[in-house]
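Heads up: the structure comes next, in structure tokens.
With one protein chain held back, the other chains of the complex are shown just where they sit.
Letters A and B mark the chains as written, and numbering starts fresh at 1 in each.
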Amino acid sequence: MGDHGRFKGCIGVSQSLIQWFRYASPQSFYPLAGRMIPWFWAAAAVFGVAGLWISFFVAPTDAQQGEGYRIIFVHVPASWMSMFIYLVMAFWAALGLALNTRVSGMMAQALAPTGALMAALSLWTGAFWGKPMWGAWWVWDARLTSELILFFLYLGFMALQAAIDDPRRADKAGAILALVGVVNIPIIYFSVKWWNTLHQGSTINLTKAPSMAQTMLWGMLLMALAFWMYSIAVALTRVRAIILERERHTEWVKHALE
Amino acid sequence: MHWNSVGEFFAMGGYALYVWGSFGACVLLMVVEPLLAKRRLNEVRQSLRRERLADELDHQSGTS
Partner (left out) sequence: MKALLATVRRDILLALRRKSEVLTAVFFFVIVTSLFPLGIGPEPVLLKKIAPGILWVAALLSTLLGLPRLFAADHLDGTLEQMALSPSPLGLLVAGKIVAHWLLCGLPLVLLAPVLGLQFDLDASALGILTLALLLGTPLLSLIGAIGAALTLGVRGGGVLLALLVLPLYIPALIFGAGAVEAHIAGLDVGGHLSLLAAMLALAAFFAPWATTAALRVALE
């Protein structure tokens, strides 16, 4: 009896596994992504409105940096997301290499432009924060410099994928590059930090704002959630386009467009 | 709420250029990027529809 129950449990587990793997095929992932996108947009809007409300109307004025500090409510989430998206991209890339699932490579390809956008936004807002606080648009601060290098890594990934015509080869080459990048990012970050301390960088730190109030943290968190949901929504939209582009000669695509 | 007037809100304590420059760039790019992604999706769909239509027309003229 007990054996029987365990057997049944096994079947249940393997069935749910099969359910999950089903979504690894472009054919079933395409409609799934389509159904999920509106929900992520809604979540992004809700978190975004709440985050903006806190960042402009609830969070108090900073004693040292005045109202200018409010830039961190977009700067920090953009920086977080730029790093996080690279990790997620490398994760999909590794999954694609290990399991040879087609959707993984497409996911990695769909995430890269959004990651690059986040890195660009982080650099842009960092410059707009630096001008009033440090008196210069660009300072070779460890964080900004690492962000710049991360931006280059995204550009390299996108350029490599764009240069290879065969999509399967592009996926695999991109995956190897993303994994090499992921190994290198901590080394790069550490070396830039070391370089910065040796050359006596700036003493004010963007994220360690003095007396970081609880409400500021909440604002940052909500904005980060909004950026996160936004990134998922955009990446899913892009992955749908990539799926259709690559699978255009298959039978299911002909029926997918009602 | 610590803003006394709308003007004060937009002035951002003298940091208007920097605060609105940052938030504005974020809003702008985060509107443009989804539109571009959406357009790419629509373009593929359009071309696929056209392809299917051409197939159907071929089929019809072949049978008749």
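Here is the rule we use: a residue touches a chain if its C-beta (ideal position, glycine included) is under 8 Å from a C-beta of that chain, and two chains touch if they have at least 3 such contacts.
Everything numeric in this text was worked out from a predicted model, so none of it was measured.
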Self-check item: Displayed chains contacting the withheld chain
Solution: A
Quiz item: List the chain A residues touching the unshown chain?
Solution: 149, 152-153, 155-156, 159-160, 163-164, 168-169, 172-173, 176-177, 179-181, 183-184, 187-188, 190-192, 194-195, 198
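One rule holds for everything that comes next: only the chains that are shown with their structure count from here on.
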Self-check item: Where chain A and chain B are represented by their mean Cα positions, the distance between them in whole Å
Solution: 19
Practice problem: Spell out the residues on chain B that touch chain A in their complex, using ranges where they run on. | Solution: 1-3, 9, 12-15, 17-19, 21-23, 25-26, 29-30, 33-34, 37-38, 40-41, 43-45, 47-49, 51-52
Quiz prompt | chain B contact footprint on chain A (complex, rising order) | solution = 56-57, 60-61, 66-68, 70-71, 74-75, 78, 113-114, 117, 120-121, 124-125, 128-129, 131-132, 230, 233-234, 237-238, 240-241, 244-245, 248, 253-254, 257
